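Only a single protein chain was left out; the remaining protein chains are all shown in position.
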Amino acid sequence: MDKPKIELKLPIIANMELVAINTAEVVAKHMDLSEDKAAEISMALIEACINAFEHSQAQNNVFIHFILEEDTLVIKVIDQGIGFDKSKVQIPKIENKLGTDERKRGWGLQLIKELMDTVEFESTKEGTTVTMTKKKES
Amino acid sequence: MDKPKIELKLPIIANMELVAINTAEVVAKHMDLSEDKAAEISMALIEACINAFEHSQAQNNVFIHFILEEDTLVIKVIDQGIGFDKSKVQIPKIENKLGTDERKRGWGLQLIKELMDTVEFESTKEGTTVTMTKKKES
Amino acid sequence: MSQFNVSIQEENDLVILTTEGYLNNEGGEMISGICYENISNGKTRFLLDMAQTKVVNSIGVSILIEIIEKLQEVDGKLGYYNLAPIVDKTFKIMGLTKYSSVYATKEEALADF
Partner (left out) sequence: MSQFNVSIQEENDLVILTTEGYLNNEGGEMISGICYENISNGKTRFLLDMAQTKVVNSIGVSILIEIIEKLQEVDGKLGYYNLAPIVDKTFKIMGLTKYSSVYATKEEALADF
């Protein structure tokens, strides 16, 4: 049998990332993931979604795919925006931001990496796909 | 601007209707619908989803569209199953079911009709689309 | 994964079931399993505390109708309290309220049971 797959197509309006995490919650329960893992997935998913909404400059929709593998949840967040060069993104440090002019933002990608087991970015001028995974046991 | 539209593609596995109603909840909040209306929408949506899962005999997926109009929420539940003839569905009565051999089921369509403002069924051998609406004020 | 849980408590001759989560097929069968076992042990009066059940489906509720039918055979009684408004409405639409009793609170239910 094919792996079960849930697909969301979200418009770019306020708080649509909540649709994504509500779905993640049902999926996590279905896969019997721990509450901690479920919360980590939700937080990472929020960050990937708001990046797609905020930075991609996509005019249309953002797509989110949940692929339920036996022992792993795979999530893809896909936008059709302007893309970006991950190697140019600096690792944020709060020390450098406090008391300076530096923008207080910039933790989204960092959070995704810390909270998920694996993360991959494919980004071109046609858009960005973030693929992240979480193992049931680890 | 186009009306915002959220689309879900759900596999036919247990409890996927919860993904649909979790989405409905975010949408209802976004549209500022009352809690009562939000709960009625969720209940109707559950029934439309489980019909698509249980009766359509579709092999693939069920699609759910939320169209956010100014003053109305439009929801479509689409399956690619065997279809059915609505005129052949009897209105259920609990009196006829208690103490008889009659199947204790059959309230799904009734609930959808009572809980939503309008409901339409399009059903062919290629599948069924249930379109239901709820007005913000009524 | 389970979206539903139920715990049991006996007060005098009364069986009180406290439900939690989505009352679907599975949930309905958990309830009916407990009721049928208790009926075969001579119990006839059952109360459901549904405060933690905000969502139901018609399959789950239809199993409550089966319990009502079974209780009619033994002159028994089914009641509910702490229903969410939508659950109350669903019970009305499906007609359960004609053959079983909805109470606002546990106190109200106990006074009548």
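What to note about this one:
Each chain carries a letter (A, B and C) given by its place in the written order, and its residues are counted from 1.
Quick note on the criterion: a residue touches a chain if its C-beta (ideal position, glycine included) is under 8 Å from a C-beta of that chain, and two chains touch if they have at least 3 such contacts.
Note that the coordinates shown come from a computational prediction; the quantities given were computed from them, not determined experimentally.
Touch with the chain omitted from the figure is made, among A:E7, A:E40 or A:D79, by A:E40.
The missing chain, though absent from the display, is touched by one residue of A:K3, A:K86 or A:K104; that residue is A:K104. On the side of chain A, touch with the chain left out of the figure occurs at residues 15, 17-18, 21, 36, 39-40, 42-43, 46-47, 50, 92-95, 97-99, 104-105, 107-108, 110-111, 114-115.
Operating definition for what follows: only the chains that are shown with their structure count from here on.
Set against the C-alpha centre of chain A, every other chain centre is closer than that of C. Our note on geometry: chain B versus chain C, Cα centroid distance of 25 Å, whole angstroms. One simple way to say how far apart two chains are is to compare their mean CA positions; for chain A and chain C this gives 41 Å.
For chain B, the set of residues that touch two or more other chains comprises 14-15, 18. Contact of a single residue of chain C with at least two other chains is seen at positions 1, 3.
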